[in-house]
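One protein chain is absent from this view; the other protein chains keep their places.
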Amino acid sequence: MEEIESESCDDEIVKKIMHVMRAAPHGTIYTYEGLEMILIMAAYDQDISVAFIDDGVYALKKGQNTEGIEMKGFAKTFGALDGYDVEKLYVDQISLEERGLTEDDLVVDVEILSSAEIGKLMTEQDVVVHH
Amino acid sequence: MNIGILLKEGPYNHQAADTAYKFAEAAIKKGHTIDAVFFYNDGVINATKLMDPPQDDRHIASRWAHLCQEHGVQMLACIAAAKRRGINDDVLIDCGTITGLGNLTDIAIRNDRLITFGD
Partner (left out) sequence: MLHTINKSPFGNSSFETSARFLQPGDPVLFIEDGVYAVQANNKFSAALNEILKNNPVYALAPDLNARGIAEITAGVKSIEYEGFVELVEEHQVSSWL
């Protein structure tokens, strides 16, 4: 049964789509609406990855409490992306270090890569969307 | 070549809508097909026909309507982003459509390029 499923998938076009998060989470809506886009695209069986660069890494920071600003918190949703088959989460090492953060400060398991490594992955994409 | 455009910023406030339009115009002139312009984030404000700039300024909504009417470019506003910002069918430019992000995904899949303009 699994074989049949994978065979039928071979006919489908699977595109490599990378979402780049570069904005901090609450000051602007870009990260939140970016996440909404990722969740929808994830339902289309594409090869989705998400790269967190510059202030984008703040989206993954532990301990965010948005109650006082009356905005929806969504760090947990990033943490649950593997449930949507979005498993390729890349964090730019320099961006993390510049902000005095380590992997332990993040809400989800990510792959911490050099900028050059993420840049190489970027060149392999069919579509790159910066948020 | 078939090209989709993702426009993530509103008109006038930022140059993104102008650059996207000039790019689309140049691409069409070179024989390419612009499949759709998908408005996201504040970009959905590009889709309101209520905009009324001074007469000596460019009319950005009319530009989009023109691309749609003359060159068959779909003008699509994301429904979730549009609802947040008060854009609905009543104010939509001629031949604009309010649609879901699934449509953007299809645009990303079926075109040779998806190019983003924004702030």
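By letter and in written order, the chains are A and B; residue numbering begins at 1 in each of them.
In the analysis below, a residue touches a chain if its C-beta (ideal position, glycine included) is under 8 Å from a C-beta of that chain, and two chains touch if they have at least 3 such contacts.
Everything quoted here is computed from the prediction, not taken from an experiment.
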Missing-partner contacts on subunit B, residue numbers: 1, 3, 8, 15-16, 19, 22-23, 25-27, 29-30, 32, 113-119
For the chain that got dropped from the picture, name the residues of subunit A it touches. 20, 22, 53-54, 92, 94-95, 115-116, 118-120, 122-123, 125-128, 130-131
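Going forward, only the chains that are shown with their structure count from here on.
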Dist(centroid_CA(subunit A), centroid_CA(subunit B)) in Å evaluates to 25
If we count contacts the way the header does, which residues on subunit B are in touch with subunit A in the complex? 6, 8, 40-41, 80-81, 100-102, 104-106, 108-110, 114, 116, 118
Okay, in this complex, where on subunit A does subunit B touch? 13, 15, 17, 29-30, 33, 36-37, 40-41, 43-44, 46, 126-131
